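Heads up, one of the protein chains got dropped from this complex, but the rest are sitting where they should.
Order as written gives the chain letters A and B; numbering starts at 1 within each chain.
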Amino acid sequence: MKRRHFLQSSAAGVASAFGLPGLARANGAAGRVVVIGGGVGGATAAKYLKLFNPALQVTLIERNARYVRPYGSSEVLNGHATMASLDVSYDALRSRHGVHVLIDTVTGLDATRRQVVTAGGQRVPYDKLIVSPGIELMYSAYEGYSEQVARSAMPSGWIPGEQTTVLARQLQGMRQGGTFVLVAPPNPYRCPPGPYERAALMTEWFIKHNPTAKVIVLDPKDSFVTDETMMLGWNRLYGFNLPDDYAKRMAPKVELRQHGQPGMLRWVRAQDGGRVLKVDAKRMRVESEGEVIQADVVNIIPPMRAGPLARSLGLADKTGWCPVDRRDFASTRLPDVYVIGDASIADAMPKSGYSANSQGKTTARAIVEQLAGRPVPEPVWENTCYALAGKDYGIFVADVFRIVEGRIARINGAARYLPLDATPTQIRLGARYQQAWLRTFTEDVFA
Amino acid sequence: MKRTVLRAALMGALVCAALGPARASEAAAHGTAAATSALTAAELRQRLAAMPAGDVERGEQLYTQQFCASCHGVDGRAPSLNWPSIAGQRVEYGYKLLQDYRQGRRHEGERAAVMRDAVTGLSDRDLADLATFTAQLRDVAQPALAIATAARHSGATHPVPVEDLVRHGDPSRLLTACASCHGARGEGGDRAQPALAGQNPAYLVRTLLDYQSGKRANDPARSMRHFAAKLSREEIDALARYYASLPPVVRAGARPGPVATLGKP
Partner (left out) sequence: MSTRLVLVALAAVGAAAWLAAAAPAHPQAAATAVPNPATNAAAAAAPAAASAKAPPALPPVTGEALAHTCAGCHGTQGRLADEAFVPLAGMPAASFVQTMQDFRSGRRPATLMGHIARGLSDAEFQSMAAYFERQVPAPGSAAALDPLRAGTKP
């Protein structure tokens, strides 16, 4: 009798001592990896951890029951997509890949015991922890701006959700001849071409529905990723005249139009006073270094830093972003913790969904090898993003990255954008590929 | 001899058309787009009669502008199994097909959507130029793909008596010979029946399956769907292998395609 009890109670113990996967799963003998953050970085890491080693116990902790994808979210503003189409479920991660998705909020970390503490009262143990906390928008960077203002008078929507809906309503309901001001962020920020894609899509929409409207982009920068190709599109579609330095650079390579009557879209760079100083939500005014603009709709994309969790867990440095080992994105601040995605300091890699997806995979591979006591191979990353200068005008950036002399660098040479001499069909094809990419990319992350 | 074959083909088509209603309702089940996608024989004749004369040089420029080589290869030989080869294709078929895309008669999915984008805004003359150019394309064998194909063809046997089907058809199923429309050597016909010789076998399989399911419905006189409906999957695979193994059509004066100058670093 006694021996049988012993057998039953110790079967799992014996099994885990010998690493028998099935019985020992509850003890996570093959390795327990916890991922905090169910965005692109975290979801990719969780999925690929299970692909690389199905015996791993992988838990994804995410605050929201469903994910609202930010990439392509500007297409809700011009009615080209619905808010519902931005929704992504975690079901496939659960059912197809065996990721344990825990909908809960992380309140703390016990780094000694290696446990994640949640608001729901769980203490989730880990051998390795991946933190992919995304970004935090620093509303207080501008005098007169706050989260409260972002929820009402001057939505941001850079993290999509209710603010996106409010902004879409404001834009589509703007009075005829009204002024739309978009405040672009300083470097570094999530999705480098994003603010300019947003301005472009709204300009395209206004030309049809509000032809006397004005669109003003106020920028604390003098350039941006994809600037030449994006503004070439503006030149062709929206009567935009390129700034002199761009025109001089580009004219030898491609025919530029000179519009006697410029169109509704203005880009005010830092050197021309584009840096914003303060906003007045009550009077709907935006004051930049160069001017004071009376606006009807104001969309502010404020400066950003790593998500709040990065700071509360002690992973961020003075810059507000998280320093990591380039090889495996292990945090330099806490052992057995890795930081990926927008929150990480990744040198030349832009803060983009594709970068987060790429980092999720290399970090997952690194963790699998490290848990098995094997060396981590050289990582290679990619960032391949399509963006729109108009509904049928697709542009892109495409880069390959490796570690060169200790830092992550682009290694694919000077060319990374749509060539300036691309044909109309190539451009139209780019727009179709952009739509396809929204689908295939989402599937690679979540399905 | 040719007229007898022609008459036999017409008889076959008439018989198949008589069996039409059952199949047409299937097609209708795939939406009115499918039902209206196919030209009648008379409409096809009119289209071909109205086809402008095509210019090879203009066609070559268009081939570059419209970015055709990005999928169909510089020489019109499919660089992967994903798309068909178009080198040496019949001018009438190329013209009719591009018109079908421009008019939205091809809607099987994302690849058809890409083709629609590729021909948006082109005139009938542009389409004729493109078709004339691709007819003159000679596929300069890309060694890797050729090796892969040859390796697979070597020793390939056809346990399904597909050559019989190709040359004689099957009276018991009211199937006329494939060759009666597609040519004794798979070189196609002058009523826009496409050349099949040397075609990408995966493409041929997909095409027959799409005709079977109604996903593709731009077959003039609704003829191909009746053939496809009667074929087993083994026969479809065997027919695809057979036609893929035939030497591709090369016309007098054929030439390789324009090497890409866009997108160079």
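Here are some notes:
Keep in mind that, in the parts below, a residue touches a chain if its C-beta (ideal position, glycine included) is under 8 Å from a C-beta of that chain, and two chains touch if they have at least 3 such contacts.
Treat the numbers as computed from the prediction; the structure is a model and nothing was measured.
Taking the complete complex into account, the chain left out of view touches A, B. Residue in contact with the omitted chain (choice from B:Leu62, B:Ala177 or B:Ala238): B:Ala238.
When the whole complex is considered, the residue among A:Gln122, A:Ser146 or A:Thr384 that touches the unshown chain is A:Thr384. Contact with the chain that does not appear here is found for just one residue of A:Arg114, A:Lys214 or A:Arg432, A:Arg432. Listed by residue number, the positions of chain A touching the unshown chain are 3-4, 7, 11, 14-15, 17-21, 30, 47-48, 51, 53, 55, 325-328, 330, 332, 354, 357-358, 361-362, 365, 369-370, 372, 374-382, 384, 394, 396, 398-400, 403-406, 410-413, 415-416, 418, 426, 429-430, 432-433, 436-437, 439-441, 443-444, 447.
The chain not displayed touches chain B at residues 64, 67, 69-70, 73-74, 79-82, 108-111, 113-114, 142-145, 147-149, 152-153, 156-159, 200-203, 205-206, 209, 234, 237-238, 240-241, 244, 259-265.
In the analysis below, only the chains that are shown with their structure count from here on.
Work out the mean CA point of chain A and of chain B, and you get 44 Å between them. Of all residues in chain A, those touching chain B in their complex are 413-415, 419, 421-426, 428-429, 432, 436. Taken in their complex, chain B has these residues touching chain A: 64-67, 70, 110, 113-114, 117-118, 120-121, 262-263, 265.
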